[in-house]
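One protein chain omitted, others in place.
Per-chain numbering from 1; labels A, B, C and D assigned in written order.
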Amino acid sequence: MTINGKYWRIALGLAVIAALIIVPMNFNRYGLYILSQWAVMTIAAMGLNLTLGYAGQVSLAQGAFVGIGAYAAAIMTTQGMPLIAALGVAIVLCFAIGWILGYPALRVQHHYLAFVTLAFSTLAFLVFRNEDWLTKGIYGISGIPRPNVLGFATNRPLPFYYFCLGSLAIVSLAMWWLIRSPWGRAFVALRENPVRALSLGIDTRRYTLMAFAIGSALGGVAGALYAPLTQYIDPVPFNLSLSLDLLMMVIVGGSGFFFGPFLGAMIAVLLPEWLRFTQGYYLMLYAIAVMLLLIYSPTGILGILDRYLAERRTKAASALRAVTKSRLETAP
Amino acid sequence: MSNLLDLLVAGLATGAIYALVAVGFTLLWQTSQTINFAQGEFVMLPAFLMLAVMHAGAPFWLAIILGILLSLLLLGLGFKLLLVDPMLRHGVLPLAIATMALAIGIKEAVKQFFSAEASPFPSIVPAGDVSILGRVVSLQSLGVLALAIAVVIGLTMLLNRTSIGHQMQATAQNPTVARIIGVPVERMILLTFLINAFLVALASLLITPIYLAKFSSGEVLGQAAFIAAIVGGFNQVRGAIAGGLLIGVVDNLAAAYVSTQYRAAVPMVLLIVIILFRPQGLLGRPEERTV
Amino acid sequence: QGAPIKLADVAELSGGGATVGNNWKNGIDLAIEEINAKGGVLGRKLEVTHADSQSNPGVARAQVQKALDNEPYVLLGPGYSGSVKVTSPLAAEAGIAQIMGGEAAELTQGGNKFLFRTSFGQQSSMPKVAKYINDELKAKSVAVVWVNNDFGKGGRDVITKEFAKYNIKVAADLSTEAGQADFAADVSKIKAAAPDAVFIYLNEEESARILKELKRQAVTVPLMGETTLVGQKVVELAGDAANGARGHVGLTTDAPVDLVKAFREKFVKKYNYVPDHNGLKGYLAIYMIKATTDKMGKVDSKAFADTLHGLTIKAANEPGILMDVTFDEKGDIDRQGFLVEIVEGKQVVKQVLPKLN
Amino acid sequence: MTAVLEISNVKKSFGGIKAVDGVSFDVQEGEILGLIGPNGCGKSTLFNCILGQLTPTDGEVKVDGKVVTGLRPSELNRLGVSRTFQLLQVFPKLSVRENLILAGQEHQGNMMSRLFGPSDAGLSAAADQMIGFFKLDHLATEAAGGLSYGQQKLLDAAMAFMGGPRLVLLDEPAGGVNLTMLGDLKERLAAINREKRATFVVIEHNMEFVMSLCTRVMVMAEGKLLAMGTPAEVRANPAVIEAYLGH
Partner (left out) sequence: MSDAILDVQGLVGGYGKMTILNGTSFSVPAGSITTVIGPNGAGKSTVFKAIFGLLKLREGKVVFKGRDVTGLSQRELLNAGICYVPQGRNIFPELSVRDNIQLGAVVARDIADLPARIEAALDKFPVLRKKAAQQASTLSGGEQKQLEIVRGLLLNPQLVLIDEPSIGLSPLMVQQTFNILKELRDRGVSILMIEQNARSALEISDYGIVLELGQTRLVDKADRVLNDPRIGQLFLGGAMTETAA
């Protein structure tokens, strides 16, 4: 990437951020709701992208962690506690449960792991539904208040959207830092070749558990934002299909790419909305669109970009080789 | 005690259904290392194809034949060409996700073009009951069990005893090398998906009279069967039988003796325990690699 | 000839409640088609947009928000009580009347002035069922089988309270899953509990399955339920096994009422299947709008709720309403009901439960 | 001299197969021990048992006099024991440079400093030096999976050195490596051995390489120790010729 390219990228990034702040100002409530939902789902998908995309640990439980976070927030804030406390509890709780859920990953991988986590997700749903004393069961918890942030009430859609966007920004920065640190490299090592990683002193056990725990904690953060967003939660949205949706977001966006979840969540949240005009056909069309996208680029949307960049890289590498070659040929 | 026997028999009947669907998962894994999240919908769809043919005025037997042919075309050939071909090279996940989308697509299409309502489906097995050990068992369940066993035996023979079977497995395990030694890889993959399509059509024919034809029936069925396949041993077709029957029985016993509210939890706990202590499943083969 | 009157519908068109939502939607479309064919309401056509809640309250909320942003005349749906619960505050805040399909008792208890039912809430139907079980079946212990979602749990909670009033013992309390196929264990539990009667509160398909299993395991005590136990769909799916099942039916296409029969024929003609009570609910919702608007003599979204409160609509004046109906101050409904039994594959009305006032 | 590695009576069986059947030996500090033997005699399995990749059925492994049986490979690596693999084991999607940084990063600082410290864990220079040495310069930013067999083999060896190990177990490092490069590799090993007093155990079928590099050679056959001695002794041993060398 040339210096020029770098400036372009920074400029593009700033433009997108500015657009995310300015454009929604005159959106209606619905538009803001959808955008807030996008921000929340992006956070959850980012967590899964860490676990799955970077560390290569398939998880079908991210939806359950969103649920745990949401219930933590709902229960606590309806009792009058501030959301920030609930957020803390959600993070700690999901981190701990995620850590424990990581243990099976030390023994099994791939589809086996997928199904252990799927089982967990089903269990979590059953607990949400059956433990009325805590979660109000199938009737759900209503009247979840929206928080005051730095003295600003976020009851109105726009302030709440900014709250979600701000949270997304913080999470993104933290994630960016994590990914480019040696930890990020170790997570990738886990995905690419755990046997070799282990023999290089990389404590795969600890990193696996970390990948699960951090990814799950982000699920919890998303959940803690989801509860005040909808202001009512019941167990149904946190069933397996949320986990599958999140998985779809990660893969469709481009698993293992930093910006994958942003795009994946956009597809999963916004595309159905754009297709609504087709009435009864919209989900069918959505499914077809997802399939077409994957047919076109099985590595997700960012896979397309990656392919393009890889081509440029190989061109550069090819040039490098040509230089080596001519040097050798001119040598005696 | 008599109660227990009742539950066992009922569990086996349900388990046979799971087994029959689970075979598809194990087959696809063993012969193409793919996971089809739409397998439940694959079992749901042929019944609707047959119903559609019947609505057009055709007799049942003709509907069966056309239904099977359509399944081969759509769920075999079409699936292979449109989804499997572009994605197979990119590992398990993209295809798995694509099949999730496919599952949504099939469900929505059935709902949109047929109906959101459940409809009854004629049975090719006479609808009577027989008495075994004093327990009442429906002939339909026996039919399902018989077919499941026959399919597993047949497929096991095919995969382990014939050259075609070895070629199919070779294709799954290392397609590049398979190609190098002259295995017609494309044909093997197609064959895999055609066999799967044929199986789901048969399964649909036998299961739908019990489960009813409904756009959403694939969800429950697919998930239960998937768990059965993992519990039984994902990389061996015979695992489907063991897993299916076990899950069926455990589910029934759990509902009777644990708690109906947490009924669904028991197979899950069983799944976790089995995977952790015997990762390859009951009848699976451990995956060993030397380094 | 004014601009069309805009209605917005948010329903469970996909996901777990798809059957409910699609029936509701079809009912709505049928009614609108009829009304528009006859010149509309106050000379204006009706126009509806359908949005899918995916049976998910979060999505329902988004869709209702979107619908309200477009300022519809009246909001229709959703059908799931949970989804109603998240959306009704939005509608109330916007001051738009919401006519919905939810049956959970608590929905209308919160003093929301804009929410209206299309059928009995569980708090009105369950007492009738309990009374019947006590008076007619003389049962002292009852097994309760319910589907573990907001619909089933709501019904179960109300009826067990009612049973307590009559000192009826709940011999077995069995939760089942939506979409469950295998009821062998549940039925064997029922057998083991040896109750005097069984109360079944499941969706149609599961009702059919449990009826078959009850027959297979030779359970002979009376089976009592609600609309979803004795509907035509159940008979179609369960065959012989449905015989003898009884139920309280608030709304049914099998009601011995000529207008209802006519509705059913129209519906079957258009959609090729027999609607369940949700089809009726959607249909009635539209005619509620028509009757209320006719009564007001103007299309006034703000006055709508006020007008509908306390309104009685007579089938003689508005045939589309099918049966006389009155709305109370909470938005609850009063209408004739029926107690039916399946006899040889046909619904037979055993008792007509008259309108209260 | 002190024993860096002590193996006593290590056994490993798979089902009925006794892959390693009671092997005992010591490796002294600064030694380069060659390990040879027919295919399937248990050499790699022995390595795997020593390094914790496999749990021995029986027996004991000591590093620096400390029992390490049951430790996990990463823990052993932290003790300064590193290895290469017989079959290619790199991180295919990471670039050559990233592969090397990864190979050394866990030896820099602690978990926290690796999270908050520099992205390359301060290893870029060391990695580039290694790249230069193995003549992979033009490939430094390319994905390791796209390297040729021999290049991956070299990368694998280079990775084993990134953590500054004291004991290195190399499983067929020469397989597929060009003879000229192999000469360099040999010199490199000898140099590290001399300068850092690092100890090596090398499995290799390339006799020239083994005989010219190693100070001592051990021969295994059918899971057991067959012979042990200087290269010349081993080469002359009739049993070794019969079982392994041929002619």
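Before moving on, here are some points about what is shown:
The rule we apply is simple: a contact is a pair of C-beta atoms (placed from the backbone, for glycine too) under 8 Å apart; a residue touches a chain by one contact, two chains touch by 3 or more.
It should be emphasised that the depicted structure is a prediction, and the values quoted were computed from it without experimental measurement.
The hidden chain, counted over the whole complex, makes contact with A, B, D.
Taking the complete complex into account, D:Leu182 is the one of D:Leu51, D:Ala127 or D:Leu182 that touches the chain left out. As for the chain not pictured, it touches chain B at residues 163, 166-167, 169-170, 173-174, 176-184, 235, 285, 287-290.
Against the chain not displayed here, chain A makes contact via residues 310-311, 314-315, 317-318, 321, 324-325, 328-329. Take chain D: the residues that touch the chain left off the picture are 14, 36-40, 44-45, 86-88, 139, 146-151, 153-154, 172, 175-183, 205-208, 211-212, 243-246.
Methods note: only the chains that are shown with their structure count from here on.
Relative to chain B, the most remote chain by averaged C-alpha coordinates is D.
Chain centres here are Cα means. That of chain B falls 47 Å from that of chain D.
In terms of their C-alpha centroids, the spacing between chain A and chain D amounts to 40 Å.
Under the contact definition stated at the top, the residues of chain C that touch 2 or more other chains are 14, 16, 148. Counting partner chains per residue, chain A shows two or more touched chains at residues 129, 195, 280, 283. Every residue of chain B that touches chain C in the complex is listed here, in rising order: 3, 6-7, 10-11, 13-14, 17, 107-108, 111, 115-120, 129, 136, 138, 210-212, 214-217, 219-221, 248, 251-256, 260-261, 263-264. If you check the complex, the residues on chain A that touch chain C are 28-30, 33-34, 37, 129, 137-140, 142, 226, 229-234, 236-237, 241, 276, 279-280, 282-283. Those residues of chain B lying in contact with chain A across their complex are 29, 35, 37, 82-83, 86-87, 89-90, 92-95, 97-98, 100-102, 104-105, 108-109, 111-112, 223, 226-227, 230, 234, 261-262, 264-265, 268-269, 271-272, 275-276, 279, 291.
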